[in-house]
Structures are given as structure tokens and as C-alpha cells.
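Of the protein chains in this complex, all but one are displayed in their positions.
After this line comes chain A, so read on.
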Amino acid sequence: MSLASGPGRARTDTAHLPDDLRLYIDKHVMYIQSLDRRKDELEYWLTEHLRLSGLYWGLTALHLLGQPDALPRDEIIDFVISCMHDNGGFGAAPGHDAHMLYTVSGVQILAMLDAFEDFEQRVQDGKRKIGHFISNFQNRDTGTFAGDEWGETDTRFLYGALNALSLLGMLHLVDVTKAVEHVDSCANFDGGYGTGPGAESHAGQIFTCVGALTIAGRLDLVDRDKLGAWLSERQLPNGGLNGRPEKLEDVCYSWWVVSSLAMIGRLHWIDKEKLATFILRCQDPELGGIADRPGDMVDVFHTVFGIAGLSLIGYPGLQEVDPVYCMPKSITQRILAG
């Protein structure tokens, strides 16, 4: 079971988009289902190093579209387990090395399928192994997390660790206070956060830092008005959002920016209708999927973040998304209530 990318191909360009834009739910479901059948495209093979995250993106999109069973549950669980290493980490696909990013995707998929018990039955001590794989990457002096044994550190990995450990109920394995101190040391004068101390504010990293602080219950450290102002300035006249000042808009920031605004209670500081129009214009109306910008190649990454962005701003017909986890709210609520 594998959900690779593989570009979508449309017969129309944006000039022919209908005036009454809408979300092509059925097309998107079909697009995501088709991703595992694109083995005659080189792109499918070139993106194997993202497979497990691709599966998480596709599955999340399907849940938000109200079609959680559109992919076969058993095959997904088989695939997830086939990516797991003895040390408790997951690679992107069988034979790929274990890494924090794919371990988090693995945990999120199991959570979404309500499959922790199935997993535990098939992999003895599986959850504990995952917990230890993740917690071993924390530097106990600085609070940071590495992504793998090679030691790259980034606030993305810190967020991923807190995300997965909280879903597993194992946050006690790490020093959350130290992790929070590290995030705080990444704060900039503009209210934003970067990949590490000293790094420029970037909407993707802001999502990870604000997400981590939310999980740790330390949103009090965020200057909400200042950060909210910076984030709201990401919206451009065409309704789309960019990730840093003076950069181009891109659908994935419909997630990173908007989820951050939601977490700090400033979601109303952007124009939701214009954003919805922008995201809808990025759809492939023929074969489904969403692209970074109108008229571009679609992929599952932009598809999920476009749909999740639409869910956050209350677009009708979608399941509510949790801005911290990028998973259906009904699922995170159930798990975290534990």
C-alpha cells in the first residue's frame, strides 16, 4: 500500500475554470485513490522517499472530505508496519532509513485509523519502541530534537516529536520544559519563529513552534498580536498566502499560516472568502488534486493542505480539522481525551 505523488493532468487551463467555483470532492477522492496506481510514471518512483508522509497526507485529505474509508484500512496498516525498523523508527518506505518525519507520519496514520491496538497486537511493545526512538533524539541540555542519527536539528523535528508522543500518551518521555525553552529561543522581533535560534521567521516553522507550544500548554509565550499581524500580512491581494515577506503565494501556506492564526485566536484577521477562492482556483477540475498555484501540476501535499485550509476557514461540507495536528478534530479529541 503506498500513496505516491504522481502529477495530475488536466484538460483545461485556468482560463476555462467555471465562474461558480466549488470544491470537487469526488474528483479529489478519485485523485488520491489513483496515487497508488501510477507506477508507470517515473515520478512515482522518484518520490518513494516521501511515501509514508504521502499516505498520511492522502488519508487526512480523505477524512476531511468525509470519505475516511476510501482507502483499504488493512493494506494501510500492513504498509505502515512494513516501514518500521527494530529501533522503533519508521522510514518513508520499506528499505528506507528511519527518520523522525516518517515516524510521526506513521503514528498519525495509526491514530487516524484507530489502529494503535491492531499495531500493538502485531508489533510487540510497538508503541513503547516508537516512544523511545523519538525521545532518544532530544538533546537534554538544549531541548532540541534531531531528525535522525546524523544529527540535523530543526524546530520541525521538535514539533513532530511532541505531536507523535502526545498522540501516544508518552510526553513524559521527554523534557517538555526544555523543549519549550528552545522554541522560545527561536522567537524573533516580528513575533515569528525560524528553524532554530537566529533563523528568519518562516510560516512553516511558525506552525511547528506554535503547534509545539500549544501541545505543551505554553501559548502564553506567544505575542499573539504581533505574530497575528505578521501572519495576516502573508495574505496577498489575490487571496493566496505567502510564507515570508515579499514571496509568492502558495497553497501550502493556506495551512501553515492559517493553522497558526487559528491556534493564537486570530483566524479572523485574514479574508477567508478570498482565500477559499484562491485555493479552489488551484484545483485540477478534471482529474482532481490541488496545486501550489492556479494552472500548476497538482500533488497530494498541496491537496491536503488546500483542503485542510478550507476546513479551517469553515468551507461547507468538510470535516473540522485540528489546527495543531492536521488531523480530523473528532479523532484528536477522542485520542487526547484518552
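The definition used in the following text is that a residue touches a chain if its C-beta (ideal position, glycine included) is under 8 Å from a C-beta of that chain, and two chains touch if they have at least 3 such contacts; residues count from 1.
Please note the rule applied: contacts and distances are computed from a predicted model.
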- When you check the chain that is not on display against UniProt, which of "Geranylgeranyl transferase type-2 subunit alpha", "DNA replication complex GINS protein SLD5", "CDKN2A-interacting protein" or "Trafficking protein particle complex subunit 6B" does it turn out to be? "Geranylgeranyl transferase type-2 subunit alpha"
- Message: Among A:37, A:268 or A:334, exactly one should touch the missing chain; which is it?
- Response: A:268
- Item | Touching residue (missing chain; options A:30, A:123 or A:199) | A:199
- Task: Among A:95, A:217, A:316 or A:338, single out the residue that touches the unshown chain.
- Result: A:95
- Message: Please identify which residue in A:300, A:318 or A:335 touches the non-displayed chain.
- Response: A:300
- Query: Residues of chain A in contact with the chain that isn't shown?
  - Reply: 4-5, 7-13, 39-42, 45-50, 53-54, 91-92, 95-97, 99, 148, 150, 152, 188-190, 194-196, 198-202, 228-230, 232-233, 235, 237, 244-247, 250, 252, 266, 268-271, 274, 284, 291-293, 295-302
